[in-house]
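Below is a structure I'd like to ask you about.
Only a single protein chain was left out; the remaining protein chains are all shown in position.
Going by the order they are written in, the chains are A, B, C and D; count residues from 1 in each one.
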Amino acid sequence: MKIEYYIVLSLALFCIGIAGVLTRRNAIIIFMCIELMLNAVNLLLVAFSKMHHLAGAATNPTAGIDGQLFVFFIMVVAAAEVSVGLAIIVMMYRNVHSVDVNFLNRLKH
Amino acid sequence: MNAIIISAIWGVVMMFSGVFSKSNAVVRIMALTGIALLLFVNVLEWNGVQLFHVNVRNMLSFDSFGLFFNTIAFGSTALYFLLSGRDMEKVGLHVAEYYALIFFILCGISIASSFNTLLMLFLGIEIISIPLYIITGTDKRNLKSNEASLKYFLMGAFSTGLMLMGITLIYGAKGSFNMDDISLGTYAMTPMLGAGLLLLLFSMAFKVSAAPFHFWTPDVYDGAPTVFTSFMATIVKAGAFIAFLRLFEGSFEGMHPQWQTLVAIITAATLFIGNITAVFQQSVKRMLAYSSIAQAGFMMLALVAMNGMAKEGLVYYTLAYSLATIGVFAILIKMKDYTFEGFNGLAKHQPVLAATNTIFLLSLAGIPATAGFMAKFYMLSAAVSNGHVMWLVILGVLCAAISVYYYFRVIQAMYFKDGDTQQMDTTPGFKGLLVLMAAFVVLIGIFPQWIIDKLYNIF
Amino acid sequence: MSVTVFLFYFLSVLAIGSALMVVISRNPIHSILWLIGTFFAISGHYILMNAQFLGIVNIIVYAGAIMVLFLFVVMLMNLNTETEPKKNKWLKLAGVVSGGCLLLVLVAALKTAEKHGQLVQLKEGDIGLVGNLGKVLFTDYVVPFEISSILFLSAMVGTVVIGKKGD
Amino acid sequence: MMNSILQSVWLVPVLPLIGFLINGLFRNQLSKSLVSLIGCGTLLASFVVSILIFLDVKNGHTHVAHFFDFISVGKLSIPFAFQVDQLSSLFLLIITGVGFFIHLYSTAYMHEEEGPHYARYFSYLNLFVFSMLLLVLGSNFVIMFIGWEGVGLCSYLLIGYWFKNTEYNNAAKKAFVMNRIGDLGFLLAIFWLIAKLGTVTYSTPEHTGVFDLFSKLSATDITGITLLLFVGATGKSAQIPLYTWLPDAMAGPTPVSALIHAATMVTAGIYMIARSNILYTMAPITQTVVAVIGLMTALLAATIALKQNDIKKVLAYSTVSQLGYMFLGLGVGAYTGAVFHVMTHAFFKALLFLGAGSVIHAMHHEQDIRKMGGLRKHLPITHITFLLGCIAIAGIPPFAGFFSKDEILAAAWESNKLYWILGVAGAAMTAFYMFRLYATTFLGSFRGTEEQRHHVHESPAAMTIPLVVLAILSVVGGWVGIPEVLMKNAHSLEHFLSPIFAESAKHAHEHALDHNTEYLLMGVSVAIAAIAIFIALGRFSRNPELGEPAGFGKVLANKWYVDEAYNAIIVKPINWFGKFLNSFIERDLIDWVVNGVGKLVNYTSRQVRLIQSGQVGSYVLLMVLSILLFFVIQFFLKK
Partner (left out) sequence: MIPVLLIVIPLLSGLAAFFIKQEKSAKSWALFSVMVTLVVSILGLTVMKSNSDLHANAEWLPMLGSSFAVGLDGMGQLLGLLTAVAFPMIFIATWNNSYRNAHNFYALMLLSQAGLMGVFLAYDALLFYFFWELALIPAYFLCSQWGGERRIPVTFKFFIYTFIGSLLMLIGIIYVYFHTPGQSFAMEEFYKAQIAPRDQDWLFWLFFIAFAIKMPIFPFHTWQPDTYEQSPTATTMVLSGVMVKMGLFGVIRWLAPVLPMATWAQGDTVGLLCVIGMIYASLIAMQQDDLKRLVAYSSIAHMGLMCLAIFVSSDKSMQGVMIQMFNHGINIIGLWIVVELIERQLHTRKISELGGLAQKAPGLAILLVIVALANVALPLTNAFIGEFLLFTGIFTSTVSKHSYVFAAVAGVSIILSAVYTLNMIQRVFYGNTNNLTAGVRDIRFNEKLVLGILVIAILVVGVYPRPLLELTQGTVDAILSKMLIKHPL
């Protein structure tokens, strides 16, 4: 499979995520869209990893492995982020009983 | 490595100190001990003493630049603890946890100042960011704090996404996360490399609150408990800048001409928006938020210029900026009223606070004989010596002139207007420390070289 | 069309389609479910690329743990109805358009990318296997691995600070 | 030479300066008599030294006394030095002599003033004499300029001596400003000289002075320089167009008018041109201008004088007119004649002013001649001396005015017949208005109030002695310049001054008038003057014109509305322009722009901060849009 397919696929997912962030008001959904963006990145990283592996396997049997490890770390971070993010959203919900991001706009100008 | 490990450990220690002691004083003393220890071990490392023998596999590299910055960051934090530690206790019950989070952030800063691979950069930035999301929201009953926290989190996560996409594209192009590999032969801006660089640039710009990625800054700084705003606006921002500089110097210096214009545009926008918007603020806190954007614009000049002077200057700038901002915030926290009117007549009732505040503000405005001037001088010199961005330099000084407007509004309020007496719980120690800081600001403003040399010699 | 290619296209369409549904769905629950679908599709991709470890982890961590957490929160908040207020349709349009534009621009920018035409190894190569990954992770990558524990610690502390009731 | 009195020339100005300092600094302590003593005494001493100097110069000695380097920059060196020669010694004599008598006169005239003010008056007078001496003694144009401005200052101070009166102050201010306008011309001429010749010294033994190097100047330069110098002269010597200050200057005490605005200061312009005669001789265009301006001034002032009713105003316009004659003389190359006229004019005009002062003193500060009349009986000495002065100014032989005026007119005839005709016309008017004045004041019946009649009495000796002395001088003063045609080699003044004008004489066209023409000219002018006198006496001795003039007379009485015209053409527009600048350009434009920048920043701030809408969605949208923009810039625009 040529790499550009993966690039386009990932970018498409990434941009869908961005579009989701832009179009939705529900904090949770926005957060999910961000997760979608991260997954797009992960996919691309794995694809690159395999691409580099194919190119460099002759000299280095573990060529490209770092890409996949990076994905692992992204997942780790994402998990941590989710816990914090959801805590924040829950805290907000407790106070205002809404998860609408536009609901809170005291801070402006 | 010393700093990373000790700060992480001390973060855990602080967590437990909250469990074992209900006394805030004990926690505070623990924290001060920790920061002193941190400072100490960092200086030790600077002098070549490694407490831990860890094979970092070329993922981190501890150069004197990073270590020097760490020293500044830890020193500033120590001052911050001393000045504003008590005020942290007013935010909420989890004092020990706040300290723990701050130590974790310091750990992230240590990583960000010494990373040698994009992975460590990513981790470092995240270790800084995630605790920040939390301490922004620590004032849980305060809707502003909630809002700030949520905004910060959503946008921060978004920018993380951008950063990761950038890293991925660079990985795609160069096949490695290691900066040495990336910078190898990186002279032409090929599409994938370019796109990756741009995305990284945007996400880093977000972290240092450079326009047009600065939107979170005013709201978050405004909404966060003031005592934490102080920390965020100074040490954290400085750390992000060091990471920014490290990244672009280490990875993309070969392509400097290709991205210089873009960074110059971002710098110009930052300077402009930061300064212009600060003019119309009514709250000093929010004004300081915008001013931190404006100061970021000046620090961005280092990236635009990207030469020896810029690097040296950026460290100096972070020092000057952090000291002054911590001082101003420490005083601001004591105020009942955060508007400009709240400062009316302060000079009459609290001459020491007013005088020191004036020196800090003068330093922020970049008036000679304060550290802020030398900092701006370094930045301007770096940009001028670069030679390609004279327009930016001129815009910079015009913006600096605008900045005088809002900084001096505070001075005017304190000195030239009459206001009510305010009861403020200030201790002699607090005032003494402020005076010392102000003196230091003036001293390094007049003898920067001397001070820096001395620092080098002592440590 | 070989099976691999067919699978690639199938998974891609599935991923994009579910992703779109995540954004489009009015009901948060549906969004979450669609997102899980997307993750499955992406996991399929991983497995297609012989990145088995990641494929599994993706399903366990993302589709399993994380999305369940999301689901749990949504349910907890009783948000499973279509209560989300309508966003200004122009803003929505702007969001969609700018997202689309970004895609266009990124794709156009990378159209002539330097790695153009390089192949991605599918179904072969053993770097994605747990053993290999683990070996590297605990040798070369041990420092970041340990450091990510700090991240978790701070996230944990944070969640406690934020989530604890009563002050 | 070493022990010559000329070495002590510094005494001449320094003595009055000392008088000024003492009177000025200790004005509150000194008694009035002491003040008079110091004021007059210093001047008397100065006068004595001047006489000695004059006598020495008459023996052919001249001297340049160098004191110190005043300004010395690079190649430009301006020494503080005095030049004693025929011209300056003559002027010394006039200044200190006439000055002394006027000081003496003042002791009585100003006796009513309070002590400090009295002292102030004398200190000003002394300062004036000092400045005037500086003016004539200076050995270069800069020192002359110092004196030049100095006398202007003293004139200002003395005109505004009674400073409570706003009118007087306005007059003083006007005098100063008008002088300043002229001074600018003078200054520019000095700069021009420095630019071209690098020096301002008249002449040096090494022949590096201005008058030694004049041949180096191009025609343009010399014309320009002389014209600018002449501008200076029009200011100081009250010529068209800058003459209007002089009549107003009569606001000052009458002795001041006599000393400054008749005898000495106003002749500074003549002195200056006479001093730089060689330059003028080399600049025929300027000469014509000088002559024409002089003549026009003479006529214009004479016509105005015809209808004035203020005794001092008449004399003032008469002074302007006479000064015009002097310039006419200078313009036609009769330098000696002009200087001669300066001298005689100093005598009789000072006399007339002092006489007028005596009248005013007697009439308790009444100056309107319509309210006088018949003073002949009450003020016998004043009357006689005044009459003598009138005859002298009218140019009746053998009084002083005749000789000097005749010399100028003769030279005018040589130059251009029209000059002469107009000059004679002016002379006729002079005779007419002087005798109108005389007749209205002294003849006829007394028209003042009863109280005035009661108090009218002859002035004290301190006032009459100067009158008598000056009257004698007015009579005999002309005899030093009896023309060739009347008496061979009797023109001792010409002989005396010849070294000064020698260079000019070389360049001038020599064609003396034949005797017949000269007799004829003299005869005609005297006859016309005499006729004018008789008409005037006939008309005004019995029934003076007391009503307001009408028709053309009104135009004359209002001085041709020149002041009004100046006001409308120059003063008002400048004021208006200043107001315009102040309110419009300064406030509404420049300040508006400056403040506008501030406001713009504020406004921009107000607008820009709206971007910070508080909504995460819009923040992210803006970020994405910026990302888009940056991508476009980086990848699709920059090539």
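Convention: a residue touches a chain if its C-beta (ideal position, glycine included) is under 8 Å from a C-beta of that chain, and two chains touch if they have at least 3 such contacts.
From a predicted model like this one, the values you see are computed outputs, not experimental measurements.
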Contacts of the hidden chain among displayed chains: B, D
Omitted-chain contact residue, chosen from D:Leu55, D:Leu76, D:Ala219 or D:Ile531: D:Leu76
Touch with the omitted chain, as defined above, among B:Leu346, B:Leu362, B:Ala375 or B:Ala438: B:Leu362
In chain B, positions touching the absent partner: 362, 367-369, 373, 377, 380-381, 384-385, 390, 393-394, 397-398, 400-401, 404-405, 408, 412, 415-417, 447-449
Residue numbers in chain D that touch the chain omitted from display: 68-74, 76, 116, 142, 145-150, 153, 156, 160, 163-166, 169-170, 172-173, 176-177, 180-181, 183-184, 187-188, 190-192, 194-195, 574-575, 577-579, 581-582, 585-586, 590-591, 594-595, 598
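In the analysis below, only the chains that are shown with their structure count from here on.
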Pair exhibiting more inter-chain C-beta contacts, B-C or A-C: A-C
Distance from the mean Cα position of chain D to that of chain A, given in whole angstrom: 97
Whole-Å gap separating chain A and chain B, where each centre is the average of the chain's CA atoms: 27
Residue list for chain C, restricted to those that touch at least two other chains: 87, 91, 94-95, 98-99, 102, 106, 109-110, 113, 115, 141, 144, 148, 151, 154-155, 158-159, 162
In chain D, residues with contacts to at least two other chains: 609, 612, 614, 616-617, 620-621, 624, 627, 631, 635
Residues of chain B that touch chain C when the two form their complex: 4, 8, 11-12, 15, 54, 56-57, 59-60, 92-94, 97-98, 100-101, 104-105, 107-108, 111, 119-120, 123, 126-127, 130-131, 133-134, 137-138, 140, 149, 169, 172-173, 190-195
Parts of chain B lying in touch with chain D, wherever the complex brings them together: 150-151, 154-155, 158, 162, 189, 191, 194-195, 198-199, 202, 206, 212-213, 215-216, 218-219, 259, 261-262, 265, 273, 276-281, 402, 405
Chain A partner contacts - residues on chain B that touch it in the complex: 119, 122-123, 126, 130, 133-134, 137, 140-141, 143-144, 146-151, 153-154, 157-158, 160-161, 164-165, 167-169, 171-172, 175-177, 218-219, 222-223
